[in-house]
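Here it is, the structure in full.
The other protein chains are all here in position, but one chain of the complex has been omitted.
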Amino acid sequence: MESSGIIGSSVPRIDAVEKVTGRAVYGPDLKLPGMLYAKVLRSPLPHARVLNVDTGRAERLPGVKAVATGKDCLSRYGLVIQDQSPYAFDKVRYIGDPVAGVAAIDADTAEEALKLIRVDYEELPPVFDPIQAMEPGSQLVHEDLESYWCVPIFFPKAGTNICNHFKIRKGDVEEGFRRSDFITENTFTTPMIQHCHLEPHACIAKFEPSGKVTIWSSTQHPYSVRREMARFLNLPINRVRVIVTCVGGGFGAKVLVKVEPLGLILASKLKNFQPVMVLLTREEEFFASVVRHPTLTTIKTGVRKDGTLMALQTRMIFDTGAYADAGPVVSRSSGMAITGPYRVPNIQSDSISVYTNKPIAGAFRGFGVPQLSWAMDSTMDILAEGIGMDPVEFRLKNALEEGDISATGQVLHSVGIKECIRKAADAIEWPQKPGEYRGKGIGTLYKMTQTPSSSSAFVKMSEDGSVEVLCSTVDIGQGSNTVFAQIAAEELGVEVKSVQVVSPDTNMTPFDHGTASSRSTFHMGNAVKLAAADAKKQLFEVAAGFFEVRPEDLESRGGRIFVKGSKGPGTPISGIPMGITYGKGKPIIGRGTFSVPDATPLDQETGQGAYPSIFWLYGAQCAEVEVDPETGKVEILRITAAHDLGRVINPLNCEQQVEGAVVTGTGIALLEELVLQNGTPVNRNFRDYRIPTAMDAPEVTSIFVEANHKDGPFGAKGVGEPALAPTAPAIGNAIYNAVGVRIKDLPITPEKILKALKEKGGRKK
Amino acid sequence: MKNFEYRKVSTLEEAFHLLEMHGEGASILAGGTDLLVKMRHETLDPEILIDLKGVPGLDEIRYEAPTGLRLGALTLIHALETSPLVKEKFGIVSQAASSLGSYQTRCRATLGGNLCNASPAADMVPALISLGAKAKLSCKSGDRFLPLEDFFSGPGRNSLRPGEILIDIQVPDPSALTGFHYTKHSIRKAMDLAVAGVAVVLSLDPGKDRCSDAKIALGAVGPVPMRALGAENFLRGEKLGEKMIAQAALLSSEEAQPITDIRASSEYRREMIRVLTYRALKKVLENLRPGRTIQ
Partner (left out) sequence: MKHPIRLSVNGESCEFPVEPKKTLLDFLREDLGLTGTKKGCDNGECGACTVLLNGRPVNACLVLAVETDGQEVLTIEGLADGPRLHPLQQAFIQQGAVQCGYCSPGMILTAKALLDENPRPTEMEVKKAIAGNLCRCGTYSKVVKAVLSVAKKNI
């Protein structure tokens, strides 16, 4: 039971002063003595064998200190499937695939050197269409797929382009359709889009003569980088140090391993052990970095007249591009959520990740659930219309509740979806019809979190009672530093302002799985809470001696220690001799580890398992739009967003997450698409790839639902990803309610709407 | 970006001299917001940049009763957006300026730069064409004047002769009973190139019944910004009502020559010209004849 009001308080970001004064040091800001600059030569072909790479002239260019090619990398890396090489040694598999790297005294020289490298390719037929890529006999992107190491919960299919196939088989889907009164089958697509974090990927790699290596990186996964690069370089893990610089946005683009290997290979060739910086240009971010999976979803659903969902048959194809990266995780995460937050007794679903000769698709805020919500929530409205039921009522009828069994066979706990639907709908005054060419629509979300995964933290207390939290969660803008300061402060009984959170550095901050999957508040929050409790226990043991009472007779708040039941101002913690030098007591170092020991894997054939995710996130958003029937332009009048996040620790932070994700959601709904030619994006800048500006951002009302989770810190779950998913279907459904046209392929452009209106024969339904 | 020489001149004569010396190897640097992007992508590779920003008088907005408005080539877009003089008497120019790029771009980009860059979607052009603007071009041997619509010879190509510099744009006073409106259709609400742009300048006779003059300029729907002459002729001298402006809008769209690109298809652009022309005409008429419904 919290006493201090810290939990639930909108504490301003504790790291904001550095950011608003321009003093925070991001990856590209770091300059080390003797630092060299790297540039990467990239394949101009989507699929080819690399026959020869001639780097002689480049090596001789004054100012060039190292040149690397595939010859320097004879093994593969990859945290999910080991299918990637820093520089191609056998084939290039997409336009942009690195073939050679140059480290020079400045970027211009490195760029000049690239022009002097000659590569001989033997072109191979590329495969761009994932459906074609799945056909037997199709050109293979990875002939050696069978020989690649792979995390055992994923299932690449040898001899094909399929790198993961996640299935759910539950009940009897044919019987479900037989018992349905209304059946609908539809196909939905989402395009290739880009994360557009404002800070480009940046890392510096530096070797030492003793064989140690330090990597400074703008990464969401310091320990993954550490582990995988140690393995790849054949070094003990404790010889690899990853220091995380301030991260200017990640959104999933900076998980796992990204540009680090490019720099490491170059740095490993330097006789003088200079640091090497790799910094992507904005153009490279658009075509040669990582993108969000384009998807093709065919979804057949059946429902009874009374609104009961009966059957769901979904095939979702994820175009994962040339390398797996987090691809299998995305299809699995989306596959687990295939029903949306609804009860469906009979399910046959296939979520398939397919290799193609296109840019690498990886993690993107939502891990495949936004693309699923687009298909599933659009379908829910089609079903509701089919049986003449209100879309909100229809959802409430089928919405999951505490104790229900999920599509994967898990008994669900902490299920706030009904309240989310009701609150989002009430806030937009559903079902009140808003007028001609105006409409309201609803979308929902249901998402798991990576389980099992573990986090650990240290909490150090200094002699003056000030506290440091050491953990490897990366504050990528979501405010984790502030939340952990609050949790530690609450648990220790000190003021938030006396808590500092140390920036991740694998030499100092202990293991964390990674900052992704909306997992940090829950997992690291618990670890920090445990570490703080441990520190408090040690503090009270020392203080008990000082007060001459038992430790259990003490309590702390506001930075002071009190004997329970006594009146009086208590003693400041700084007054307790913690004996760092001379005197009594001992240093206080609290330790906390949090993991999920009893998680169960999912059956490969049925996708069933008792406990595959420690929590599920739920949300509902309603959009009100106005459509201009002559131009097709959509004005978003307002959005209400209700999200079940377990427990609000910092309301302002939660608002920022929800509002911020909704802004991106509107961009995904209406604006964003990487246009491909020959398998590569042609709109490679912010002018031709449009993300929402301040003028495009709609008015958003955030509502928080607290379906307390028994294992979460103070009942909290997470809110990092959810608000991105329901926005597009809410807008799509609202447009349908406004003017009677349903666009099934994102983005919903004015041109598509106008075309659909003309085909429909004009105006409102 | 390749290396180049840089020279900031304080007189036009210096500029002419450098242009003569370097010929095609010289580029004029005004705000640089288009030029530097092109140089960075190496679609332009000048050996010398001649910075005109030190030449006094090139960035002034002047109004002289018989000739009208004179806008120096180096006038900032931001100045055009905010100048009370321009807003009051030539509001369509402020409208166009306000739709260009971002606050940061507008505080650096110049009128001359936008015109000389000669993009078919250039924001300033339809508005100025529809006002009957004239460009003053100077070289060592003297000045010449060109109607603005003749200043563009192709996508990204202007009609400057070697050694010539764009000095200013002159905009005649609109006659009484003239209204104007510029509308730009883009997908994003800001920071977007026009998918289609329409500028309408409409003048009525003293009775406010008939159209005494009409100018309709279209942007982003042809190799160069253009006037919808057919639609203009159709309206001139006629009584203006619902059917007339709808027909004029249709004619305007038929005269457009849009292409399909990653921003939009030609069919959509053509349709947008029709819709925008109609809406612009309607708006201008309503402003000129408040209270009167258009029948």
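Letters A and B mark the chains in the order given here, with residues in each chain numbered from 1 onward.
As a working rule, contacts are C-beta pairs under 8 Å (C-beta built on N, C-alpha and C of every residue); 3 or more make two chains touch, one makes a residue touch a chain.
Keep in mind that this is a model prediction, so the values were computed, not measured.
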* Structure fact -> Of B:36, B:146 or B:246, the residue touching the omitted chain is B:36
* Asked: Which residue from A:156, A:222 or A:477 sits in contact with the chain not drawn here?
  -> A:477
* **Touch criterion as defined above, residue of A:139, A:600 or A:656 at the omitted chain** => A:656
* To do: Have a look at A:602, A:697, A:739 or A:754 and name the one touching the chain we're not showing.
  => A:697
* To do: List the residues of subunit A that touch the chain left out of this view.
  => 10, 12-13, 15-26, 28-29, 31, 195-200, 246-249, 251, 281-282, 476-479, 652-653, 655-656, 659-664, 685-687, 691-695, 697, 699-700
* Those residues of subunit B which, in the complete complex, touch the missing chain -> 1-6, 8, 29, 32-33, 36-37, 40, 49, 51, 53, 78, 101-105, 107-108, 189-191
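We adopt the following convention: only the chains that are shown with their structure count from here on.
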* **Centre distance in Å when subunit A and subunit B are each reduced to the mean of their C-alpha atoms** => 45
* Structure fact -> Touching subunit B in the complex, subunit A uses residues 630-631, 670-671, 675, 682-683, 687-688, 690, 692-696, 749-751, 754
* Structure fact -> The subunit B residues in contact with subunit A across the complex are 185, 187-193, 262-265, 268, 271-272, 275
